[in-house]
Every structure is written in structure tokens, then in C-alpha cells.
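Before anything else, here's the structure in question.
For this depiction, one protein chain was excluded, whereas all remaining protein chains were kept in their positions.
Note that the chains are named A, B and C in the order they appear, and that numbering of residues resets to 1 at the start of each chain.
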Amino acid sequence: MLLAAIGSGFVMALLAPGLTRRLGRAAGWVFAILPVTLTLLFAGAWSAAADGAPITTTLAWVPELGLSLSFRADGLSLLFALLITGIGALVVLYGGSYLHGDRDLGRFYSWLFVFMAAMLGVALADNLLLLFVFWELTSLSSYMLIGFGHDRAPARQAALQALLITGGGGLALLAGLVLLGVGAGTFEISALLGQGAAARIDPLYVPAVGLILVGAFTKSAQFPFHFWLPNAMEAPTPISAYLHSATMVKAGVYLLLRLSPALGGTELWTLVVGGVGATTMVLGAVLALAQTDLKRLLAYSTVSALGLLTLLIGIGTPRALEAAVVFLLAHALYKGALFLVAGILDHETGTRDITRLGGLWRGLPITAAAAGGAALSMAGLPPLFGFISKELAYEAALAGPGGPALIAVVVIAGIGFVVVAAQVGLAPFWGRRPTDEGVAHAHEPGVSLWLGPMILSLASLGAGVFAGAVGGWVGPAVASATGTPVTVRLALWHGLNPALWLSLLTLAVGGLLFAARRPIRNGLSRLNPVLGADLGFQAGLGGLNAVAQAQTRFFQNGYLRFYLLMVVATTILLVGGTLVSQIGVGWPLDVLDVQAHEVVFGGLILVAALVAITSRSRLSAIAALGAAGFGVSLIYLWYGAPDLAMTQFLIESLTVILFVLVFYHLPHFTRLSSPGARARDIVIALLAGGLMTALVLTVLAVPLFPSISGYYGAVSAAEAHGRNVVNVILVDFRGLDTLGEITVLGIAATGVYALLKLHPRNPAVGPVYDSARSEDGS
Amino acid sequence: MEIVLAFVIGGLYAAAVYMLLRRSLVKMLIGLALLSHAANLLIFAVARLTRGRPPIISLGAEDLASPYADPLPQALILTSIVISFGVMAFALALAYRTYRTTGTDDLDAMRGSDR
Amino acid sequence: MSLVLILPIVIPMLSGVSILLAFRSRVAQRFLSLAGTAALTLAAVLLLAEVSQTGIRVDRIGDWPAPYGITLVADLFSALMIVLTAVIGLAVAFYSLVSIDQRRETFGYHALYQFLLMGVCGAFLTGDLFNLYVWFEVMLMASFVLMALGAERRQMEGAIKYVTLNLLSSALFLAALGLLYGAAGTLNMADLARKFASLTDAPSQGLVTTLAMLFLVAFGIKAGLFPMFFWLPASYHTPPAAVTAIFSGLLTKVGVYALIRVFTLIFVHHTELMRTVFLTLAALTMVVGVLGAVAQYDFRRLLAFHIISQIGYALMGLGLGSALALSGAVYFIFHVAIAKTALFLVSGLARQLHGTYDLKQLGGLYRSQPWLALLFLVPAFSLAGLPPLSGFFAKLSLVRAGLEAGEYVSVVVALAVSLLTLFSMIKIWVEAFWKPLPAGSAPASSAVKGWLAPIAALALVTVAIGLGAGPAFGLAARAGAQLLDPTTYIATVLAEAP
Partner (left out) sequence: MNSLILQTTTRYLLPLLLLFSIFLFGRGHNEPGGGFVAGLVAAAPFALYSIAFGAREARRVLRIDPRWFIGFGLLVALTAGLLGVLLGRPFFSGVWTYLVVPGLGPIDLGTPMLFDLGVYVGVFGVTLTIIFAMEEAD
């Protein structure tokens, strides 16, 4: 069932472009059927998970690599799955109207469904590597969706940035997961959780956890990787709501929650996860204050929220994990709603600049109501669900290991939420209505647009009011994160405890800051670029390009002699180095065995070669080359190889003729190299020659095995019907070599013929090239 | 004798490498030709030399009379000579066409495909 | 004896020769080319099925016993490489029919293409080192001509470098062979393996390792390892796209194949030294290659540099040397050849549409060619190692093998390079597909339906070996196990009881 649930998304992705064209306006409503069905399905699986017997599916995929198709729907997985499909249904519906008439709507749905399926995969996978497969797919579909408006350069750049950051983190994650799996001896998550993996993979724990954290932090936009998320607001707003606030960015958080029973609880974990979370949280809260764009404002506050989640996971007490799960749910509900509201405002007024918005409640009363609900939840006011989650977070901080500093940073985040909530959910609808044409005449959108935020806001309210029920409901999810069964009791009223006082403080300070938002914004906007790791990223890209260009210009410089030099030098180093270090050069042979005319033959060849390379005249060089060849054939003749001698002699003659025929057309020799280059080349050449001499001597000095040739002498006449053993080898024993050899000749002849006859300016052969198809780049 | 040949081979390789490193297309071709001589001679030499005893079974005999020159390297060299010939013929044609197309035999001027 | 072993050599040769004889009829040539590659594909699948079911197969050519005659050997690695050759060969043959101009056809394009396949298949199947040299030469000679055919200026400039460096490689290979024969007196790979395994004294092992280095350089040039790859980016972007595509799919892979073959079978001494050398070269190759790609703004040149960085991954698998690493290398080679070929075919089509490979002048293809966009994304993301495409499993296996072996530097490099790969694939995507077509660029030309089919076929293979990674990787794993323990190979070739 789980496999089918995920697979259905991918199938839908394939069908979406065609269906979109057919369905027209109804597309959003029809497409929403799938996520709604899935939501019901997952809701139905809840009781099994609550009973501690979650639904599982396992299929083999690539056993050699430890990758299997195993899925498991426990409490945490189901909580995520429900968020994905539930909010997914609203976004699918919303997107149809939001992008109505866009020619790329079909592609939008395709990638949206790919994302949805992949995200479900992340949530439900019970195999580390399988989880990674879906993890990467979410990065990929996110890339495609951020770059939806790819005609504009900023969209392309933002998409690239998001992909590189999450993709790079993904690679770290892969290494970390493999280390973990290899160390623990299993890649199945459920098998891993129960066994105290942290201890088992002891020497590898630090690198494994470090790498996994990098993966989680990039995905969840933690400092110092946070900057991609605000830039990703280039995506259409439904995408921002869905991927970049409610679901995908929480994948990192999900992973931390998922693995925290196995890997958490160590000092390293608390310090790093908690520290990074706290930093991100404060940074996001502060940077949000500098924004005027609705979506960027929301994005920075999402960064802050993700930081809070990470911090809570870092604290790692059952109370903190409970707070994390509850806040995760609360945040998904209100932030999703606010993003969708931002989209409506953008859609209806044509601007997202908060300084230009105001008094819109008259035109958009329903939207204003939805926005208000979500904003109050975000600000943490009772009776909304945000209030409960904030109280829990404060309680966790109060009981946590960090003392006043920890409490302070959590409160700062809370204050940030209040300010952002007020700016996004309240300010645009109340107050003075600007004279701006578009804003003044804005009116309520169609139901498919406001339905989403309205449902989410009502959910925030409902969850707050019926907190007790919700508490029972998130219990299994918290249990997955703590690794032990827990009972979660949620209630609006916790008594007059410190958390409540902190809440009041938060509201008060938040209200003050909201009132002073303009001067704060002006002050901070000067700070913004300095903090933006964005600049570092751009500088990194620039540096990468510069290094790449420089090294390529150096190595691939176009000089053939440089290329040859590198190869020869490599040969000398590798082969010569091994020869010298492994054996040393042998010198075993009897010098006295040398006969006088052998020295003469050898001398003849060497002198001829010397003439060939020093001659200033082409013809004498060719003649000398021929002489060297004839010298070689004399050696063959002298040492019992008449066939070789004959062939070499004939071939040499033919080669000389060909050289003459061709050189007739070519220019005279000229001295082109500088004396320095010549000297260097002479040294290299002598080294290369010396190496070959040394190799020959060494092989002669260290004979390993006798030749197999005796066999040929023995059977050549009797079985192969020939007495010339060389010829019999050529046409029989090794006939296949000869077949290849004459094929080479045939190809060469074809090539010679083609090179001499076929060229772009020869009008005699066929039509002249169609210039568009010429490969010359002209 | 192998000692003499070892140095002849080294000398041929050195000459070949030196020519390959020239800027002139024509000289490079001569380098390639020298390279194949060197390689063939190397195969011949390391298979150990036998003076004047070709591997041909006398008429009526069943077997090669020892000592005889090793026939296998001879067959290999024959194959290699023939292949080198084909390659050389092609290289010459290539040089001709290259010169005709680019108007120069200076290899340093042929960097267009690397830019 | 096994007839299926010779088919991958005989079929392309027969097609090539027939095309040569039919040099007056273009239609016949085109038909023969397609029929030949189709038959080759069939034979390749048969071969793989047989090897997969019955284990390593040998065919003693001329009925002479090993090691005296030449033996063809097909283990799973060979068989997989043959299938790869056939699949790519068929796709590019089809692409050639629509994209290669009439003049190149008249001057033997299709025949050369078949001979190229013949050489590649021969190299994958032979169990004899000198025979390997011959197949290398068949393949090289055909590639030389294909590279230069058409004789445009860029082509000639590239071809000179391509030819010269590859000839140097051949000369080194030949010298290495001569020295090896002088030392060991045999050329049969299994025989060499058996003999070298019996060496125990230091000087003998040292000599073998020295020769091994010579082979490393010779094959390294062909494979495109740092610092010997320069011929590749200098030339691969100069001939027509179909030629670049088949080269990229097969040629460097033959070099890597040869490296893997001899270094798992013959040269198994001094594993620590070789491991260090391989992993160092692999890391440098990956980094230099991918940075080269990052620096490019030309569709094809960017892809050409990536060939290099990907060779580094395959070499990393060889360097790690564990069963998983070798399986990963086998799977990687297969995956990358398919994906890369597809990408080159896409680049050719982009150029056909807008008349240029320059990414700055391309644009708007996502809108104008949605299918092409999809067919680019699949191999491009696969290359970048994104799941669930084939490249992910290749990357995962190498990363896992590297971490298991404790080679952390290699793993870090591999992962960083994979991010840069993604970066440069995205660059193509952004420039050619997302960005609107710049003003002044040529508007899209004629219909291109026929061009898409071979790309689609290759993209499907990528998806299939990704989603179907279970059986696909299982096959690679069995191939890796055969490579890791060559005793069966040796025994089968030399017809001994194992």
C-alpha cells in the first residue's frame, strides 16, 4: 500500500501535462482528488501506528548495495505524510487558480506531483539509502519548481543556488549514511534505531554524524546554508508555501528526529545541533525584520522556525522533542496559510511590498480572516495551536541544559514570530488604505484560492481548542523521535507557570518592535548584505570558474608538443621510477659476443637516424629515414628472419615513395623551436631513449620464462601443412591477427582516399557543403 | 649483440621522441616513422637473437632443427610493420590535407580546436 | 567452441566489407549499416545470455590450443561490454542515417563505422595481448579516418593531435608487448597470469611491475587519464555529432577495459603500489576533467571534458579493487557510456536546430522542444548521479567501496566531482533549455523527429538500468566477482580443472 501511495504521485506526474490541457479550469479540483485520497489513507493507517504495529512494506532492490524498497508508517512518518498530502491537496487546488492560464501549468503539476511523491518517500522510507533516493528527488523537483519562471535570470540563479546547496549537502549526507550503514551493519532504519548505533560505529561516529548533519542542515536551511531559502522565493507562491515552508525544508528536521534515538544524546549532537539551531533561529529572526517583501519576510521567519526546531532536537529531552513535533505541526499550519495569503495579496494587488499594502480587509474579508487566524497562531495567542506549541517550546527551554542563554534565544525567536505575524497577517489588512491603484481596488479571489488558507487557519484554531485530542494524536510521532513510548498531554491552560510569563513578555516586546518596525528595518537593511552568506556563495562560484579556466588554459593549451611532452615525461617517471626503485638496471650480457659487422649495422642505423633528424633538407631526411629502415632489414636478415627482411625492405621502399609524393606538396623544413626548447627536448629524448635501452637490457638480464615457440616448430609441418613457420603463424596459428591487420590496411586506404579527395572546397565530389551543417563553426 | 641492439633501439627512440617534439608537422611524421622502427627492433631484440637460422623446417623434416630464430616475434613484427605502414600512409595523407586546409605546417599555429 | 563469440567480430566485419563493396550505392550502404548493427545487437544479447547462464566461454581460434593459438574469451565483463557496444552502435548508426551528410557517406562513413565496432568488439573479446593490440589498431585506424573525414579546419587541427598521441600510445603498447614476450615468452593473458602468479622473488616481481607501468601508460593514454588525456578535448568536438557520440561511448572505454583486464588478471603484484598510483591518477583525472568542463561554454566540449572526469571514477573502482568496487566500475562504465552517448546526440540535435554548439547562443529549448528537454534531463541527471537514475548506483557503489576501504580522500574527491558534474549539467540546462533564445540567434530549423528516436532509446536504457538496478547491478556484481578471482578465467582458457 505504501509503495502504491508513493507510486501514484509519480504516475500522476507523467499524466499531468496531458490532463491539464484537457481539464482546463477544473484541473486543480480534479488533481486534488489524489492527495485527498492519500490523506484519508494515511489517516486510516494511524491506529496501527498508535498500536505500535505500523504498516510496513519491503521489496528487494539492489541488495549488493544495501538498498531495499522498505517502507514503514510509524507515528512520525504518518504525521509527515499527512502534512504532505493534506497541505499538498490545498496547494494543488490553489495552484490551479493561481497559475491559471500559464502555458507551463502542466509542467508545474508534473513537478509538484514528483515532489509530493518524493517527499512521501522521504517520510515513509525505512532504508537509509532509499530515504536518500527520495531526498535527492525532492532537491531536484524543488530545483525545477524554483526555476518555474525560468525566463527570468533571478529565478534561474535562485534555482541553481538551492540545488547546489542542497545537492552538495546531499552528497555529504550520502557519505554519512553509508558510513552509518556500513558501521552499523544494516541500512534498515528500524533495525538501526533499537541498537544504539552511536556506540556501535564508534570510531566513525563523528564523521558519520557530521556528514549527516551537513545534509540535514543544508536541506533545512540552517546557518551557514540558510541563504538559499529566501532566494528560493523566486518560486511561485504555492510552491513556497508547500516546499519551502511546510514540507521540504522540514525534511532535514525529519531526518534529525528520525535518527535521534540512534545518534542523539551525545555531547557532540547536543552541542552542534543545538548550537546551529540557536544561531539559525536568531539570525532568521533578526534578518526577517529587515525585509519588506512579504515572501522574503515569511522566508526568514521560516528560517528562524527551522532553527527553533533544530534547537529543540539538539536539546533532545523528551520534553524538547515533544515540543519540536508540536511546533512542527503548528508551524506547517500557520506558515502554509500565511504563504498562501501572501500569494493572494500578490495575485490581487500586484505587489508583495508590505509598505504599499494596507486596509485590505474591505476588499478581501475572507482572506483577512484566514490571515488573521494564522497570524494569531504564529504570534502564539490562545486559543490557537501556536500558543500551545510556543508554551511547550518555552517549557523545554526552561528545563533544558542551556540555562538563561537558551531561554533568551528561544524568547528572541518568539518575539520575531510576533513581529512577522503582525506584519504579514495583520498590517496589510488593517490601517490606512494606500492610494495605490492596484491595492485600492483589490477584491476577494475565487474559492479555490481562499479555501486553502481558510482551512489551515481553522485547523490552527481547531487544534488549539481540541488540544487534548491532538495531544493523543501526536503521541506516536513523538514516540518515534524519543525512541520510547510517551504520552503527550496538550492543553491550553498550563497554569501560571514561567512559560506563560515568558509568553506575555514575548507579546509585549513583539508589539513594541512592531510599532518601531520602520526604523528597525532601516537600520537592519544596512546590515543585511554583510550577514548574507549569499555573497560568499557567489564569490565561491566565481572563484571556481576562475580556477577552472586557469587550469584548463594551462593544461589544454593547444600545443601538441606540450601534450607529447607530458606523456613522455609521465612514461619516464612512472616506468623509469618503478624500474629504478624495484630492480635497478641489469647488465648481464657478454660484451665480447659482439661481432664487428653487427656494430656496423647498428652504427648505420644510428647514423641514418641522426641524419634524418638533423638534416635541413626534406629529401635527405627522407633518404636517411629509408637508410635506417634498410639497416633494420639487414639486421632482420642477419638474424634469421628473411620474411621480415623482405617485407621491411619492400615497405620501406614504398614508404619512401609515399613520403616523396607527399612532401612534394609540403613546405620546406624551417627551424621553429628556440635553442632552449631544443635543449630541453634533447634531454627528454635522451632520457626516453635511455629508458628503453634500460628496459631491453633488464628484460634480457632477468629472463622469467622460456618462449612457447617450440610448439610451432613441432606442429607446423605436420598439422598446419607448412614449413615456413613464420608464414604459418601468420595465416593459421594467429590468422586472426592478420585478419585484423589487413582490415587496418583497408581502412587506411579508405582513409587516404577520402582525405585526398574529400574536402570542403573540392567541387568535383558531390554537392558543396550546406554551410549550416558544416562542423567548422562557420 | 643484444647489447649493441639495445643501444640502437634507445638511439632510435631518442631520435623519434626528439622529432615528435618539433613544431613542424613534417618533422613529426619522421618521428612517427622512427618510432615504429624502434618498436619493431625492440620486439626483435628482446626475444633473443639467433644468427642466421631462419625458422623454416627443412624439406622432409618434421620439426625445426635447433637452434633457430624464434618465429613468433617475427610474425608479430610482420603484423606490426604492416600496420605501421597503413598508419604511416594515413598520417601522410592527413599531413597533406592538414597543410592544405590550414596553410601551415607549424603545429603551434594549429590550436584552434583547443580554444 | 562457441559460435557466439566470433559473431561480434564477424558481423561488423561482414557489414563493413559489404559496404566497401557497395561503395557506389548510398542506399545499400545505409541499409547494410543498420542491418549490421541490428544483427550485432542480437548477437550481443545472445552472448550475454549464454555467458550469464553457463559461465565464461572460450573459443580457440583455428582450433589451436591455448596459449599457442589466439583464444577469444567472454566473461561477464566482456559480454556486458559487447552488449554496450552493440546498443550504442545501433543507436548511433540510426542517428548517423539522419545526421551524416551525403559526402561523408559516399567516402565510406558507414564502412568505417562498422570497422570501428569490429575493432571494439575484438578488443573486448580477445584473450591474447598481441591480438588486443591488433584490435586496438583496427579501432584506432577507423577512428582516425572518422575523425578526419570531411577535412574541415578544426577537424584537421584536432585530428593531428588525436592521431599523434594515439600513435604514441600504440608504440608504447607495442614496446610493452615486446618486452613482455621477451620476459614471459607468451602472449596469452591467462597464460601470463598463471606464469606471473608463480613468481616470488623480488627482481622478477619488480620487472613485472615495471612492465605493468608501461601498460598503464599505454592504456592510460587511450583511456584518457591525467596527464595523458589532452588529445581528447582537443579533438572530440570537431567531427560530426554522431562520430563524437560513438567515440565518447566506446573508445576511452576500451582503454579502461584494457586497464581493468590486465590489472585484475595479469599484473596483480605490488597491489599497494598500484593502488596508490591508481587512486592518485583517478583523483587527478576526476578533478582536472571536471574543472575543464566547468570552464567550457561549448556544449560538446563541456561534455568531452566530462568523459575524462568519468574515466577517473572507473579507475577509482579499479584502484580500490574490492568486489564491490570492481562491480561498481563495471556498472559505471556501462552507465556512463550510454548516458554520455545520449548527451552527445542531444548536443548534435541542438546544433541542428540552432546551428551552433555555443551555449551562449543557444536557448529556449525547454519551450520549443519539450521532448528533447526530457531526453536531455534523463542522461544529464544520471551522469550527475541523481537517483533513481543509473549514475546514482554507480556513484553509491564506488562511494561505499571507498568508505569500506578507508580511502576517504578518494571518496571526498569523487563526491565533490559529482557535485561539479551536476553544476555543469545544470549549466547546459540553464543556458540551452531554460534561458530564452538570445536575440540574434538562429531560430529553430526543420523537423527533427528521426533524431529523437535513438536518443530516446538510450535514455530508456539509462532509466531501465536505474530502476532495474537490482538485476542490472546484480549482473555487474557477478562480473566484478569474476574479475576479482580470475582462477576460473585462467582455468577455462587453459582448459585445466580449476
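As a working rule, a contact is a pair of C-beta atoms (placed from the backbone, for glycine too) under 8 Å apart; a residue touches a chain by one contact, two chains touch by 3 or more.
From a predicted model like this one, the values you see are computed outputs, not experimental measurements.
Chemist: Taking the complete complex into account, tell me which visible chains touch the one left out.
Modeler: If we consider the entire complex, the absent chain touches A, B, C.
Chemist: Kindly state which of the options A:A26, A:V447, A:V600 or A:L661 is in contact with the chain not pictured.
Modeler: Of these options, the touching residue for the absent chain is A:L661.
Chemist: For the chain not shown, which residue from A:F466, A:W638, A:Y711 or A:Y753 touches it across the whole complex?
Modeler: That would be A:Y753, which touches the missing chain.
Chemist: Per the definition of touch given earlier, which of A:G252, A:G722 or A:P760 contacts the omitted chain?
Modeler: A:G722
Chemist: By the contact definition given up top, give the residues of chain A that touch the hidden chain.
Modeler: So the residues of chain A touching the missing chain come out as 642-643, 646-647, 650-651, 654, 657-658, 661-662, 665, 720-724, 727-728, 730-732, 735-736, 738-739, 742-743, 745-746, 748-750, 752-753, 756-757.
Chemist: Over the whole complex, note the residues of chain B touching the chain we left out.
Modeler: 54, 56, 59, 78, 82, 86, 89, 92-93, 96
Chemist: Kindly note down the residues of chain C that lie in touch with the hidden chain.
Modeler: 1, 3, 6, 10, 13-14, 16-18, 20-21, 23, 59-63
The criterion applied here is as follows: only the chains that are shown with their structure count from here on.
Chemist: What whole-number Å value describes the gap between the mean CA coordinates of chain B and chain C?
Modeler: So the centroids are 28 Å from each other.
Chemist: If you average the Cα atoms of chain A and of chain C to get two centres, how far apart are those centres in Å?
Modeler: 25
Chemist: Go ahead and note the Å separation of the Cα centroids belonging to chain A and chain B.
Modeler: Comparing mean C-alpha positions, chain B is 49 Å from chain A.
Chemist: Going by the touch rule set out above, which residues of chain C reach two or more other chains?
Modeler: 130, 134, 137, 141, 144-145, 148, 151-155, 160-161, 164, 168, 175, 179, 181-183, 233-234, 238
Chemist: Indicate the residues of chain B shared as contacts by at least two other chains.
Modeler: In chain B, 20, 25, 28, 38, 40, 42, 44-48, 72, 76, 79, 83, 86-87, 90, 94-95, 97, 101, 107, 110-114 touch at least two other chains.
Chemist: Residues of chain B touching chain C in their complex?
Modeler: 20, 25, 28, 32, 35-36, 38-40, 42-48, 72-73, 76, 79-80, 83, 86-87, 90-91, 94-95, 97-98, 101-102, 107, 110-114
Chemist: Spell out the part of chain A that touches chain B in their complex, as residue ranges.
Modeler: Residue list for chain A touching chain B: 556-561, 564-565, 568, 589, 591, 593-595, 598-599, 602, 605-606, 609-610, 612-613, 618, 621-622, 625, 628-629, 632, 635-636, 638-644, 647-648, 651, 654-655, 658-659, 661-663, 665-667, 669-670, 672-673, 681-682, 684-686, 688-694, 696-697, 699-700, 707-709, 712-714, 716-718, 723-726, 729-730, 733-734, 737-738, 741-742, 744-745, 747-749, 751-752, 755-756, 759.
Chemist: Using the touch definition from the top, list the residues of chain C that touch chain B in their complex.
Modeler: 130, 134, 137, 141, 144-145, 148, 151-161, 163-164, 167-168, 170-171, 174-175, 177-179, 181-183, 187, 233-235, 237-238
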